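For this view, one protein chain was removed and the others were kept in their places.
Letters A, B and C mark the chains in the order given here, with residues in each chain numbered from 1 onward.
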Amino acid sequence: MIAPHSIFSLAQAASTTGVQVDYIFYLLLAFSGTVVLVIMFLVLFFVAKYHRGTSANRKSEAPISSRLEVFIVTVFTVIGLTLFVLAAKVYADIARPPKDAMTIWVVGKQWMWKASYPDHREEINELHVPVGQPVKLVMTSMDVIHSFFIPDFRVKQDVLPSRYTTLWFTATKPGKYRLRCSQYCGNDHAGMVGWVTVLSQADYQQWLAAAPEGAAAIAGTPGTNGALMATKLRTTFNQLGCIACHTPTSSVRAPRLDGIFNQTVRLQNGQNTTADEEYLRESILFPNAKISAGYVQPSLMPAYKGQITDQQLHELVDFIKSIRDGWPADATQPTEPSGNQPLQSEPKR
Amino acid sequence: MQFDDAEQQHEAAALGMWAFLATEILFFGGVLTGFVIYRHRYLEAFAEGGKELWPWIGTANTAVLLLSSFAMAMAVHEAETQGRRKHIARYLLLTALLGATFICVKAVEYTIDWHEGLIPSLNWHPEHLSHPDQTQMFFFFYFFLTILHAIHMTAGIGVILIVAWQTRRPDFSSEKKTTVEMLGLYWHFVDVVWIFLFPLLYLTA
Amino acid sequence: MSENIVQPELPLQRLNYINHDWSVWSWINSRDHKRIGVMYLLTITFLFFLGSLPAILIRLELLTPAPNLVTREIYNRLFTMHGVTMVFFFLVPSIPTSLGNFLLPMMIGARDLAFPRMNLASYYLFLAGAILALVSLVNGGVDTGWTFYTPYSTTFSNSAMTPMILGIFVAGFSSIFTGLNFIVTVHTMRCPGMYWSRLPLFVWSMYATSLILVLATPVLAITLLLVAAEHWFQVGIFDPKLGGDPLLYQHLFWFYSHPAVYIMILPSMGVISELVTTFSRKHVFGYTFIAFSSIAIAVLGFLVWGHHMFVSGQSMYAGMVFSVLSFLVAVPSAIKVFNWTMTLHKGSLVLKTPLLYALGFIGLFTIGGLTGLFLAALAVDVHVHDTYFVIAHFHYIMVGGTMMAYLGGVHYWWPKITGRMYPEGWGVFSAVLVFFGFNLTFFPQFILGYMGMVRRVADYDPQFQVLNVLSTAGASILGVGFLLPLCYLLWSLRYEPIAGDNPWGATGLEWKSPSPPPELNFETPPTVDGPAYDYDTETIHQEGKKKHV
Partner (left out) sequence: MTEHKTPTSTLFATLIALMVLLALSVVASKMLQGAAATTAALAIAVAKALLVGWIFMDLRRSSPLTRLIAVSGLFWLLIMVVLTAMDFATRGM
């Protein structure tokens, strides 16, 4: 049996934004609490004083003017709107991840979570994050809508199929925190749970270096050696034919990719948009979605939707993010003689 | 009878029919919201879908429906003024006839679409289309909206025939005039729905 | 109007809407709004207890952290059945179709509703819808939750979706017909002198509810058609793999479903306005404020549905717009609660069962409404969305609000409907039982929600067990509290004393006709010459001093 005191000691939030959410929650609790107590007191007082048979003075001299009512209502509206503003400000923090956050890719699949780290190590239903550092989760689902919910960090974000949604937090206290799926997703929705382990900086470095014994070793993922990883990303970039157009020396005119990540891109219809993960993912799968300025519609680039796996998509996006500081020297020579081998076109349904 | 006089009964019938038409506006409105959103998101695929249809069949059909609307307006006018039962019946039958031609033209269109393999998920062969999935969505909205509209028209034609048959009986009292007027409101509404469906589905540039 | 709870001699069997024809055919083919109201009352009572069976199993399952009473698949079907039956087949029709059908024409002095045949059609559509939904229960039940979120409901769930969707689609038209009937009746069939400013507040709330019924239900009908089409043809309008967007479904669904929660609460507010005024023996405080706040709730209720989708991938800016609108929609409800409380001031409170239910409503609805503000505040909703905090919030509104008002209303108008009084002692006892059982059931769930217990799960972490056990204990008390009225009200039909035409001394037109009322409601067509609730407080308060009940 759990000790009773732990029932009512609501766990203190363990993330920076979580503390602000608690602050708003207690503010609302105070406001609502007073209103409820006032109403209950008035009701009980009136029942005690005016129930039939008491000799209270029931003559109503001047009827209470409606000005009192208008006053009470405006006070209620003003308090309500201030609470809205406070909550909206905190929400603006929660909704927009900081630029320098460490990105972890999360894939939700019917009834389990798979996290893959920057060094492309993967874990099932487990998340290891360093304390004090902002972590951004870029999440997608393989089937239905799930929802990534860490109660102690006060964060939650639905995970939608064929779309990236992001969630971020900065853990403040090392420890193991529960992770749950909060959007009903089928039979074992209740079983789609996991742990988020927050490690101090020292433990985190140690965990990084250690072989991924905790995480399930996904076949084909090379070790954590950075250089080995870089070549793997570039081979995917070459294999899928991106190299045929998207290099400085290519004969075909295509948008430059080096240093594009998080830059503002001018589109053909005059709007501007930032080239974040969602833009890169969408442009790879649906090239016609957003045409860069100066390029013709429909785009010459084939739609990769259904041609490549999620894993390959992660690698392409990571490669484009990794060539931030200029084009790496040896990438210009395609590793295979036929740079753009034909894409195997899956028979459409 | 729960009404005090005919005037109250006419007012009640008019309010009731208009409120029912408000529900119909929102009933079609739900699908139209989805259509507008996806058309904005996949403009090119929806335009391509629009090209598969024949605008001139749509135009002719719209003209037929406008004529039937005019015929119904004449029937209502007749019911309100002289109330000559023969004339009302004739106008109603003309409306029903024009409505039926509209339904037949739609049926012809559907069979042509079937042969061309443009029926979503039942007989869908999008070889020549650049965006098969999104254009399939356009055709889903096209068939969903036009079939929904056709069902409303068939129901309308059925009631028109019943009322036309009733006008032959001598005791065609003033209460029946209200029925003709309400039927007119319903028929004009079905015409207005097509007035909006026609440009959205057929005239995509 | 001195209030006369004196035992009148047994009326020689006056002809009334019940005993003028006892044949079954005269009931099932009746166009009399009173008989249709009684038939609705019986049907939704049956559906209420049918919908509470899954709730009992859910609460028993949640006694222990492990899924040991039922497997997860069965649990998913249980909460879906509980949700669908309660929302679509009890709460949405509850007060408008039973008390509303019975009382609206009498309250405005009309002989019947504007379209009696449409009213009977509405009842049979409702019955057909309920049967179709039960058909889906028989062949396997639905495991998608009452919200049918796509793409799970359209591509992944292989449960009996089709009969369920058709059932709710058909029942939707029953709501539309009822709404149409009420709007046209209130506009065209008020008796001479019954101006809009003299309408009883129950009629105002029925009118506002009918606005929502008429304008929101068609969108539910078309959304269900789209889900059915997507479920059969896999065309992709809600399936992201083919380019669709599940959020479009959520927008269309909640465009109906949030106004639907106002369909559930507005009639209860109408009942409470009646109960509070009658049992305070004085006019209501701020009549125009309460009347127009009903209409304001009906209109503003259509602008706020996005607060169900703050964390579902909706854009941040849309979330902010919906959040500020949700804070504004709370204002009319605050006006009502304030005005009810001030009505009690300087009244002569008669502490009978209906007033106990009304006072319970005021307390619980205030808690329910204010926790709605927690969910409208963006930051807090991110944490508590889809947790037991939400479950507690909407049960405070639906059970603490609508159910209490429904029971209060049934007790209050029971003499008018059946001609018999209900046993007062049992009434007070069951009201107190319901109040405490309810609070013990759902208040712990607020704490569970903030601690992070997720909704729709058969098993949970051990640290939530104590609060769940408390909640189940409360549920058993609540269950008894709901069974008692069923028993003693049926019992009262035979053994309780005959109630007079106006046992409470109330001022509504329905109390001017005998109870149970004749088939055409009034022996002589009524006229109205004063404002609503014009109690002459002087004589009543002199009496108030004398100690007699």
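In this text, a contact is a pair of C-beta atoms (placed from the backbone, for glycine too) under 8 Å apart; a residue touches a chain by one contact, two chains touch by 3 or more.
Everything quoted here is computed from the prediction, not taken from an experiment.
Between the chain not shown and the residues C:L15, C:L42 or C:A318, the one that touches is C:A318. Among B:Q2, B:T62 or B:Q136, the one in contact with the hidden chain is B:T62.
Interface residues of chain B facing the missing partner chain: 10-11, 14-15, 18-19, 21-23, 25-26, 29-30, 32-33, 36-37, 40-41, 55, 59, 62-63, 66-67, 69-70, 72-74, 76-77, 80-81, 177, 181, 184-185, 188-189, 191-192, 195-196, 198-200, 203-205. Contact between chain C and the unshown chain involves residues 187, 215, 219, 245, 247-248, 251-252, 255, 302-303, 305-306, 309, 314-318, 321-322.
The definition used in the following text is that only the chains that are shown with their structure count from here on.
Separating the centre of chain B from that of chain C, both taken as means of CA atoms, is a distance of 36 Å. Mean C-alpha position of chain A lies 46 Å from that of chain B. Residues of chain B in contact with at least two other chains: none.
Interface of chain C with chain B (complex): residues 110-116, 176, 179-180, 183-185, 187-189, 214-219, 221-223, 225-226, 229, 233-237, 242-245, 248, 251-252, 255.
The residues of chain C lying in touch with chain A in their complex are 67, 72-73, 75-76, 143-145, 149, 151-152, 155-157, 240-241, 246-247, 280, 285-286, 289, 310-313, 316, 319-320, 323-324, 327-328, 330-331, 334-335, 337-339, 341-342, 344-351, 359, 362-363, 366-367, 370-371, 373-374, 376-380, 382-383, 385-387, 447, 450-452, 454-463, 465-467, 537, 541, 544-547, 549. Per the touch definition, chain B reaches chain C in the complex via residues 2-3, 8, 11-12, 15-16, 19-20, 22-24, 26-31, 33-34, 37-38, 42, 120-122, 133-134, 136-137, 140-141, 144.
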